[in-house]
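Shown here: the complex without one of its protein chains, the others still in place.
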């Protein structure tokens, strides 16, 4: 499409919308319109006031409450529509604010770690080009590599635990279990999701770490191996519930077609159900990986808290630090560039997990389209 | 169409073979469970059992299992029993046994002192042999020989005492040492898993049915282990936590019920240290988060599913919602610290914690409410619209009431989840390690009016406050010590209290869903 047609398209769309709005304004009771305008306007003002940290925020907020209260009594339908719209924007605004604030706070660290590459100075490159994190003694450097290494170790082990077990459990719930057993297993796995991460961490700290220390004659009990397994257990319910949704969304008639040809249940699962639900199951694993990356408390209390890379690189019997535990441990006592570097770690986490989330949504949407075509 | 040969519907009698294979599966299961017990130090591998060391007995059992497994294959191959064995065990089994034998070869030759090259050579040789044995002969041989051989090898190592109590092997460069106490159970777990699978295939008579049985055995084992871990975790915390939770508990007396652990603070004045401030903090935290997130989430769900046309806007909201759902909790904490704390008096505060958790709860509420609203059949809406009822009236009197069960369940489960969150409140709400009763937030009595903006204030909301998960974290970082009688017992009691609070929410949520579903199906 050429630029000019795009432009005319755009104009036409705006014009259409304007006509639409005009017609809407003409059709609506002016009193109702005024109330809604006042209500939404004061809400906007309150939001701006809050952003500016103004003590006067209470005034527009009060105005919003009064206008909305009055409007609720008189013009409920129109106001409900406006208010629910405002509520819908909250998720977008929240995500936007997270991006803005976390990025803004991390700027000093990125600037501090500016490194020149081929004559061009790249902010933040130093965080990934060398491996020293030391906020106290000279030279003060903020490399995220040791923590990224830790996160990769923990996430890999967690995925090795959560992905196969999770998919097997999802198959069990969706296809294999008799109804009574399913009624027992499904809530059981949900409850597993509910056990607070700090409780896992507490058990890890008081039971697993001392045991591992003795059983493998380690220096201290922190290991990526067992942190990874605990985190895998925590990511497991996410994998199970999303994968189970995907498996049950495969139409029953397809499975019946396979069974009626004399295929066994297991053959029908592996040749029909799993391939048809493949995208959904991979999305489940991606989301599980996202959970494992973001898991904080178990890692924080079970790991040693030393920003260092283990030797050799794949040594699972060391447990130093992950991105999440770095933030949880360091925040509060840190200030200045150090605090900003913690935000930089948050940026890395946030961007990674957001990419995983968007990726899994894309895969799921593709699966829905494909299965939709099948019905 | 007439068939030349007609296979009978009922399979030939092979009751004896099936019984033997079933017995082998059962014995593998017993070996697995005992191995697990040994790994968890419930039994020791040098305990004498029936005149033998447990480790040697394990070896004998594995030898037996290995030999029988091979026997199953041979019996089928030479047609002593009729089975449905296919021409090959398949590429998946071949790949698995190749990997297993490669690892076995590398490990054994490494222990025998061969260098990296030797390890690799032995590993590759055994892996190739395993591949050939699995892939090329008929299925009954291919899926029993390599499996039986694994068990026989492990059994020999244990019987001869090559690996046993007192055995140790330092992992050079890994700063770790392997001991018999952990390796023997691990070997037993692994070998019994392999023979269990193989015997299960024999039980099903190989072929499609055998694979079905083998896969089901493994799946049941996986699910059983997950449930065992769950029950084990909850039971463990309960047993450890009960003494702390019921410390000084009494029924009757002056007050009808005295439960100091839940009603006391941890100050010097309290004779029995309790968690009251943190418990109250968690309650207020949840209330605040719910007040923010539930109306917003439900409202947004109504707009998205009833008013909005599917387009770029709804797509963006959906992506944002799912993105927020998967955002790590620590990132929410950072956001709260950067955005909320400067706007509420520049210090960690209860209200900052409330709103941070509210932001986390929002996507959960939105997603479940939207599902619940979309699940309301369109016929309801059409029926209502056909009566000339306006859209908003329809939503209010038809759609929302029908969606309430789903929304309620979602909210309760979401609340259970955020009530246990530590990372966000660690950064935004803080609080003391062992707060005294006076540190409990007094939100209701704290509201004050003033003549200057912001006109209404509440110091209780603006103070750092402790909550159950945060207090547990703080105790751990303080090394489980503090100015109280028995910090260990106190911490376990605290962990149990937190677990109970969360599990009660989950139990109510799951119960509600079950109740409404039953009502719907009646």
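Here the chain labels run A and B in written order, and each chain numbers its own residues starting at 1.
The rule is simple: a residue touches a chain if its C-beta (ideal position, glycine included) is under 8 Å from a C-beta of that chain, and two chains touch if they have at least 3 such contacts.
Going forward, contacts and distances are computed from a predicted model.
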Can you pick, from "Chemotaxis protein CheY-P-specific phosphatase CheC", "Dinitrogenase iron-molybdenum cofactor biosynthesis protein", "Phosphate ABC transporter ATP-binding protein" or "Probable chemoreceptor glutamine deamidase CheD", the UniProt protein name of the chain not displayed?
"Phosphate ABC transporter ATP-binding protein"
Option from A:214, A:251 or A:332 whose C-beta touches the chain left out
A:251
Contact with the hidden chain, among A:272, A:309 or A:354, goes to A:272
Among A:263, A:302 or A:354, which residue is in touch with the absent chain?
A:263
Full-complex contact with the absent chain, from B:108, B:135 or B:156
B:135
From the list B:88, B:458 or B:477, which touches the chain that is not on show?
B:88
Considering the whole complex, not just the chains shown, which residues of chain A touch the missing one?
178-179, 251, 253-254, 256-264, 267, 271-272, 275-276, 370-371, 373-374
List every residue of chain B that touches the chain not included in the displayed model.
1, 3, 6-11, 86-88, 90-91, 94, 135-136, 207-209
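Going forward, only the chains that are shown with their structure count from here on.
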Measuring centre to centre with CA averages, how many angstrom lie between chain A and chain B?
18
Considering the complex alone, what residue numbers of chain A touch chain B?
50, 53, 55-59, 76-77, 80-81, 83-88, 90-92, 94-95, 97-98, 101-102, 104-105, 165, 168-169, 171-172, 176-177, 185, 187-199, 201-203, 205-207, 211, 215-219, 233, 236, 263-267, 287, 290-291, 293-297, 300-301, 311-312, 315, 317-318, 324, 327-328, 331-332, 342-343, 346, 349-350, 353-354, 356-358, 361
Which of the residues in chain B come into contact with chain A in the complex?
41, 171, 173-179, 181-182, 208-209, 211-212, 215-216, 218-220, 222-223, 225-227, 229-230, 233-234, 236-237, 295-297, 299-300, 302-304, 307-308, 316-335, 337-339, 342-343, 359, 362-363, 366, 390-393, 395-396, 413, 416-417, 419-423, 426-427, 430, 452-456, 469, 472-473, 476-477, 480, 491, 495, 498-499, 502-503, 505-506, 510
